[in-house]
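All protein chains but one are shown at their positions in the complex.
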Amino acid sequence: MTELMYREALNEALNEEMTRDNRVYLIGEEVGRYNGAFKVSQGLLDTFGSARIVDAPISELGFTGLAVGSAMVGLRPVVEMMTWNFAILAMDQIVNNAAKLRHMSGGQLRCPIVFRGPGGAGGRLSSQHSQALEANYAHFPGLKVVAPATPADAKGLLKAAIRDENPVIFIEGERLYAIKGEVPEGEHVIPLGKADVKREGKDVTIITWSRMYYFCEEAAKALEEEGISAEIVDLRTLRPLDEEAIIASVKKTNRVVIVEEGWPHSGVGAQVVDIIQSQAFDHLDAPIQRVHGLDVNMSYAANLEAATQPDAPKIIAACKKALYREDG
Amino acid sequence: MTELMYREALNEALNEEMTRDNRVYLIGEEVGRYNGAFKVSQGLLDTFGSARIVDAPISELGFTGLAVGSAMVGLRPVVEMMTWNFAILAMDQIVNNAAKLRHMSGGQLRCPIVFRGPGGAGGRLSSQHSQALEANYAHFPGLKVVAPATPADAKGLLKAAIRDENPVIFIEGERLYAIKGEVPEGEHVIPLGKADVKREGKDVTIITWSRMYYFCEEAAKALEEEGISAEIVDLRTLRPLDEEAIIASVKKTNRVVIVEEGWPHSGVGAQVVDIIQSQAFDHLDAPIQRVHGLDVNMSYAANLEAATQPDAPKIIAACKKALYREDG
Amino acid sequence: MTSGGGRVDRCRRQPTVSSALTKDQLLTMYRKMYLIRRFEERAGQQYGLGKIAGFCHLYIGQEAVAVGPVEAIREDDYMLSAYRDHGQPLARGSHAGMLMAELFGRDGGYSKGKGGSMHIFDIEKHFYGGYGIVGGQIPLGAGMAFASRYRNEDRVTVCYFGDAASNQGSFHETLNMASKWKLPVIYICENNRYGMGTAFNRVTAVHEVWKRAEAYGIRGEAVDGMDVLAMYDAVKRAAEECRAGKGPVLLEANTYRFRGHSMADPANYRTKQEVEEERKNDPIPRLQAHIQKNFKGVSDEVFETLRKEVNEEVDEAVKFADASPEPSLEELWRDTIVEEGEEDVKPRERVLGAKVDWPQLPGPKDFEVTWDLEPRDPPAEASKS
Partner (left out) sequence: MTSGGGRVDRCRRQPTVSSALTKDQLLTMYRKMYLIRRFEERAGQQYGLGKIAGFCHLYIGQEAVAVGPVEAIREDDYMLSAYRDHGQPLARGSHAGMLMAELFGRDGGYSKGKGGSMHIFDIEKHFYGGYGIVGGQIPLGAGMAFASRYRNEDRVTVCYFGDAASNQGSFHETLNMASKWKLPVIYICENNRYGMGTAFNRVTAVHEVWKRAEAYGIRGEAVDGMDVLAMYDAVKRAAEECRAGKGPVLLEANTYRFRGHSMADPANYRTKQEVEEERKNDPIPRLQAHIQKNFKGVSDEVFETLRKEVNEEVDEAVKFADASPEPSLEELWRDTIVEEGEEDVKPRERVLGAKVDWPQLPGPKDFEVTWDLEPRDPPAEASKS
């Protein structure tokens, strides 16, 4: 085990996979000489050269489609989206081409490609720059969607994503790049589609992913003091969802809180609600509680931004609600 | 009451609103001389001239943004998306500009604009052309989302959408343009955000919208023969959702089936599930059943396309499941 | 080859290499063009019979734009197009029956009937589709060329798109990158003057697509798209430039579709005279005239025999498609996601049991990346103009 920052873990994953496989290259804005807007590609240009660490113009639709085309004929591109807010410009190439190539060609082609970059609020960036958009991609068959919370998961899942034969949406936490965590030495690959029970508990299940995980831990610790034992299930992969892990935990605690950074309407959390009520209806002792970003545009002002996002107190309140202990 | 086709009802709405308000204009591909790819704008160029019925180049991002800019300074554009599959190219202008202008300007600006066009499968068009994408827009605060099923609703809701002070996503049924229905004479405006109980029933509530409504009616009739009384709630507006109407019907029947054309993961149906379980948990006698498009890419082959989509038999089976009468 | 009039004035004349083509080569071109013509006529007819559904975009009138380039490049060069995509694969030798079966939505189609008319893929013949979003294939073509350059292959990619597609942002973004990185890609704009019902010139400020090349610092050229030899010459030159590292190139093929945009389109937006005028440019009789002028003793019978053969081939194709079953319902759950260890599907092997040599893609260490896409220069230099 070594302690690494989230961004360092990602950097290691890229470095290892690019060393292992010459077909893997990174393309995006500022990935090369600038070493990445968030320094994830630090040093890679010097190691791999300008054909494998490609500084692209600000042409999201163009360079994303270019990468998809190269994947059709055997390369394995990693496309860095400076943030997912900007990737909306490239969404057509992701959902209409990458996600459908295998199908349109009747199995003749595959599109092994990773689209990665930060999602969620970066901190005081206002409405256009603060969006958690995973639900928009999780909606599409033909894609896989991953959103790691810890450095270890970031490394293990990125390596798996690069080796996957399908297009993978890899959403990093814009505010997680500097967090530290233990990362296993050597070959460390985490299969996509597997959730991780990050904290065992028996009274209530908290289901979450990405940055929200840390608020959940904070909440769980506080609840513990009050004698409430919360289990935390980190989904890690949002498509396909690990229904088994979700249901197993629900059957254990019978009470559920789902925590996501994004907006409620047709969010990933809503899908998790549906999975639970349809597969464990009789195991629910209370309505499932959702904690999510407020259903409004994100403001720049410090107090408004804070109030818009989930935090530990909101999660604690939701858990108590799920436990019918509002005034607990 | 006069009987009109869905496309004629939309045409009347456009014609009336453009006559009433010179600020309203229509822009899109083929809307002018070609009279619209689906003939919704039939005859409007001759009536209103080329500045108000604007034939645009195939530049979805560009003409959508152009329309948004004109709305910022007092026009009321209606943007025709030839289909919503192509509008993905314009999504940035819709969700990052139109949906956020009011907020970014702190209330100085408003963006009264309608984005309209067909959604869902058109029939044997394969994966890129057959998508029901309402969930992707319903996810965003700052937008309203409408999806009418009948000619009367199409007319009344389009008129309301054009008069609304906010950006409205108006999704028409690609296969509904030729269906006929009674449309009230004279001024006929239906407020956004109100669902419509299209069929009264007491045993099970079927919640749906757009083209799926017709399959639900078919199913309800068949169920009636078997002595099962189904209530059909046509949401009509998907954002904001009419939670009152939903809950009222659930409390009445205690059993729910949600029918949508699109994919299940993070679909609008999932959000409806969450609303119900969180607000009427104790009124549910059975898990909520969802009928939706299969979670795969749409095929061109007739048999595969049919099997991918919801239909009356699937809805009937779901209702029986909700009623614990699988072998009914 | 004598011009059939039309917009040849818009073409910059160039020295021809096509003059070296043998009679047999020219007859092959004729056969391919006529095959496309006949195939499309039958497809239209089958559409009328309800055996083909959805959108079906015919290539009739544009045959030369597919055949000239195919003859001018190597078999292993990459090619892709939009949804008007029956002509190129036929020119590259795809199985007409399997192509028709795809149009019918049958299991015997190249994509098991999943793609249909708009999404033809024949990877064995290096034809990479078949795209329904206007302009969507333009960046893909650059990416395929990027891959060739990345692996030091001397392959070129030929990417087709329509006149109207040139107004998409993807065109702008891609041509800038393709030029900056000198990608070996030949962009052929099939200017048939209309995007659906809208005349290109009605919605476009500058009417000559080839002139846009200058904004990206690449070579642009207008070509008579009704002249298969002009297309052959232009693409031969462009391919040489690309293989020599001087690409990309933007070619504007001035052509015309004799039918409506799709089977659904009555094409009332153009006049009978206009269509008749253009039909005089029909590339197929033009090539016949050229052959007969340059090779004495190639009698009309030779062509009749050829056409008869092709007619039979296309009859067979229709029979083949008719005989092919619907895909099995298990196919619903295949091809949306590549499952662990799943192989790629080889259509001719799957459908005909044929032995195919499938394009082998280099593995992780089968090649070294020696390309320096952006040679280092002192930062100061970078900002000089």
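Each chain gets a letter, A, B and C, in the order it is written, and its residues are counted from 1.
The definition used in the following text is that contacts are C-beta pairs under 8 Å (C-beta built on N, C-alpha and C of every residue); 3 or more make two chains touch, one makes a residue touch a chain.
Not measured: the values here are computed from a predicted model.
Of the candidate positions C:76, C:214 or C:304, contact with the hidden chain is made by C:214. From the set B:106, B:186 or B:227, the residue in touch with the chain omitted from the display is B:106, counting the whole complex. Looking at B:28, B:57, B:201 or B:262, the residue that reaches the missing chain in the full complex is B:57.
Looking at chain C, the residues touching the absent chain are 7, 10, 167-173, 175-177, 179-180, 193-194, 199, 201-208, 211-212, 214-218, 269-271, 273-274, 374, 378-380, 382-385. Within the complete assembly, residues 29-30, 33-34, 37, 55-59, 61-62, 85-86, 89, 122-129, 294-297, 299-304, 307-308 of chain A touch the chain that is not shown. Annotation for chain B: contacts to the undisplayed chain at residues 20-23, 25, 32, 48-52, 54-57, 59, 61-75, 92-93, 96-97, 101-110, 141-142, 144, 165-166.
Just so it is clear, only the chains that are shown with their structure count from here on.
Separating the CA-averaged centres of chain B and chain C is a span of 37 Å. Separation between the centroids of chain A and chain C, computed from CA atoms only, is 39 Å.
The mean-CA centres of chain A and chain B are about 30 angstrom from one another, to the nearest whole unit.
Contact with two or more other chains is made by residues 112-115, 119, 131-133, 169, 335-336 of chain C. Of all residues in chain A, those that touch two or more other chains are 61, 92, 96, 103-104, 141-142.
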